[in-house]
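With one protein chain withheld, the remaining protein chains of the complex are depicted in position.
Chains here go by letter, A and B, matching the order in which they are written, and residues are numbered from 1 within each.
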Amino acid sequence: MPEDKEFKVIGTRPIRHDGIDKVTGRAAYGADIHFPDMLHGKVLRSPYAHARIKSIDISKASSHPAVKCIITSDDLPLVEDTITELGETVINLKYLSDNILASDKALYKGHPVAAVAATDPYAAEEAINMIEVDYEILEPVLDVRQAMEPDAPVLHESLKTESMGKGEDQSQNVASHSQRKHGDLEAGFAAADIIVERDFSTATIHQGYIETHNATAQYNEDGELTVWCSTQGAFGVRDQLSKILKMPVSKIKVVPMEIGGGFGGKVQVYIKPIAALLAMKTRKPVKMTMTRTEVFEGTGPAPGSYIRVKLGADKTGKITAAEAHLIFEAGAYPGSAVGAGSLCIFAPYKIDNLQIDGYDVVLNKPKSSAYRAPGAPNACFASECVIDEICQKLDMDPIEFRLINGAKEGDRRCDGPIYPKIGYLETVEAAQQHGHYAESIDKTPNGKLRGRGVASGFWMNGGGRSSVTINVNADGRINLIEGSTDIGGTRASIAMQAAEVLGLSSEDIMPAVVDTDSVGYTGVTGGSRTTFATGIAAINAAENIRAQMIGVVANHWELKPSDVKFKDGTFLAQKNGEELQMTFKEVAAVAGGPLVGSVTASPGGAGNGFATHIVDLEVDSETGKVDILRYTAIQDVGRAIHPSYAEGQVEGGVAQGVGWALSEGYLYNDEGHMTNASFLDYRMPTSYDLPSIETVLVEVPNPGHPYGVRGAGEVPLVPPLAAIANAVSRAIGVRMTELPMSPDRVLEAMGSI
Amino acid sequence: MALVSVPSLMQDLTAGQDQVNIEGETIREIILNFDKVFPGVKDRLCDGDRIKPFIAVYIGSELSQAGMRELVSPDSEIHFVPAISGG
Partner (left out) sequence: MSKKTHVQTEINGEGIEFLCEPRQSLLEVLRDELHLTGAKEGCNNGNCGACTVLMGDRIVNSCIVLGVEAEGEKIETIEGIATSEGLHPIQQKFLEHAALQCGICTPGFIVSSKALLEQNPTPSEEDVRFWLAGNLCRCTGYHKIVEAVMDAAKALNTEVADNA
């Protein structure tokens, strides 16, 4: 069993391989690309949230002396209105293409309408303002509940509600309805001694990565397209470019530069096909970078949502029934995270009678995209707040309630499948035993109000395809070639797994993230899959190398491979009563040529992730401002390969959760214009807004990984919203149901305004 | 026979039945046999000879990656659930 293993490299904290480049400013990110003869691209975006494009006149802009090329949706190949598989996801090609450059209608303010390439970025900007677009302004719809009304403005005439294969005739803005149901809901609620039912809402928010989107494209005379860019998955970009531009994948090379954050928001392409098209037409390299405002107005926010939860429990605290309706903003095109939200909403608990309905609704906002455990933070905010209210009404400790109801191996998930080995209850027990929970809080120091909140969260975690090649150099150090963009230290976490197999140190491995021509297909760095799935590919490649080296040693000693053992980086055998041994480096030297091991793996068994968080905070009753005093985040990571970077995932997720709970949110005016599209007005937490965050890593090894790894990147963003809302609600004595809990909302809840 | 859990939104085809036992050694055979008992099931689950992109198949607690070709054993528990994507 993995837990019995003693590790040499796993669990240590070496310095990451790309660290020096990143602390000296040398690391090359997408916007750092420069070609002497390159052009600069700019996008003209719709100033209206909903408008029909009647005509586009580019004649004035074309006469600008620095302009080399102008494109509109007419320059994109016509694609079919069909759903197709795209890498590891599915997408309607027409929607994908229309989101790059609007064809008949602009569906959100910021929707690209045309693009220009010019000799300098200022000229490109001047030229886009010379393009004349004739719009017929249409009424926008900005709220999902309004979008579901029968008389709401319709975004897509051809959209039909998808409902488990069954077309349903609801409002035309409802893209899908999904349902998860088991047991007898009515009987479950009848058996309850207490029932709480509430409505919740969360604002549209943004991933908030610090690096804006960028792309530089070059098209060669032989028809080969190269795109340098910031992306979570170079192969996903290649797939999308191939579909949008109708080019074979083998003609496209995507070079993933260092990436300045993604959190799910750098999977979907935006300006990459535009840069490619401009480069194809001008035969010059074209560089594009987005402004921060373009990022807010034109790239995937995380969906705002309305959620109703009804939960029943008996006097002992046992949940008897649960019901939820989730309505998520898809944005301009179908495809919100409502499916994942529906799966996650009651996931930490064993519930015999439940029904969960999810609705994906289009409206005049940017197409929503993934954001760290997509859908789960919204969903668990609602369910975990209702649980807290039940605990208050039963006068029951919230940790005790979770111990009674918590799911474990063999229990049934809300949509039917059975849980494999999971570590949810272990996180709850660790919370109960933690010093933070043991210490009581003074509820009213100096006229301020204090509260403590607890919440749990779930994320399923992903597997999928990853490829790794290992080359052994004659000096015994190895190159590890991979396709997983390194967003948060995965060069280290993957290299360390290979090092463990080969008995080497982390420093003996030289990892390189390469382009799509230079490594096998690898899925995105997302879905908490990278340390798990690319890690397994690295382990398999290292095992392949180890077997080859055993062959080399056997040949060298004139023995059979089965006579050679490998232990702690040393090859051992007995021959004629003599103990033979060679180190890894010695074998590499005698190998007489490079040893190469290439593997592609597509592992299942990712192992689910659970977390339980505790927060203490203080509410200023005069201003409504909330200050976080203490935060403890407990998470089952299966096995922490590099504990510092596993902790980093948790700390970063908590910080994003604090922003989501207290200060972040898109503000819209009646015309559907975002009124806070800058980092000044879209308020993400700073260092001064946060306390130290204490992380407790629980390790319940995942049987689906040789070392027990579970994905760790996403679940830390699931509990904070509810934990903070529960703490605020307990502090002020009023249940908070809307996010963000900005000072004005807190004061309003307290009856002060 | 494998135990197939019927999604609630498909129970209009099975007269409210939420579980059925179906013969088959692959998901393809299961769906074809399921469709013989409850006509219309295949149209809901498949586009031609493939599972619809927004439907995921679980065998026990494992997400199937082989689509119609996925092997099924007599004691398998099969779930057709809405597919979801991560970030």
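Of note:
In this section, a contact is a pair of C-beta atoms (placed from the backbone, for glycine too) under 8 Å apart; a residue touches a chain by one contact, two chains touch by 3 or more.
Just so you know, these numbers come straight off a predicted model, no measurement behind them.
The chain that is not displayed touches the following shown chains in the complete assembly: A. Check A:Y48, A:F263, A:Y424 or A:F584 against the missing chain and you find that the one touching it is A:F263. The chain omitted from view is touched by exactly one of A:Q392, A:S621 or A:S644, namely A:S644.
If you put the hidden chain back, the residue from A:R292, A:K448, A:R477 or A:H673 that touches it is A:R292. Only one residue in the set A:I71, A:I536, A:I693 or A:V715 touches the chain that does not appear here, and it is A:I693. In the full complex, subunit A touches the omitted chain through residues 13, 15-16, 18-20, 22-29, 31-32, 34, 66, 120, 122-123, 207-212, 258-263, 289, 291-292, 487-489, 642, 644-645, 647-648, 651-656, 678-680, 684, 686-690, 692-693.
In this text, only the chains that are shown with their structure count from here on.
Averaged C-alpha coordinates give centres for subunit A and subunit B that are 28 Å from one another.
Within the complex formed with subunit B, the subunit A residues making contact are 83-85, 88-90, 162-166, 176-182, 263-265, 267, 337, 339-340, 342-343, 355, 358, 369-375, 413, 415-420, 460-463, 526-529, 602, 604-605, 714.
Contact residues of subunit B toward subunit A in the complex are 5, 7-10, 12, 18, 43-45, 52-55, 58, 60-63, 65, 77, 79, 81-87.
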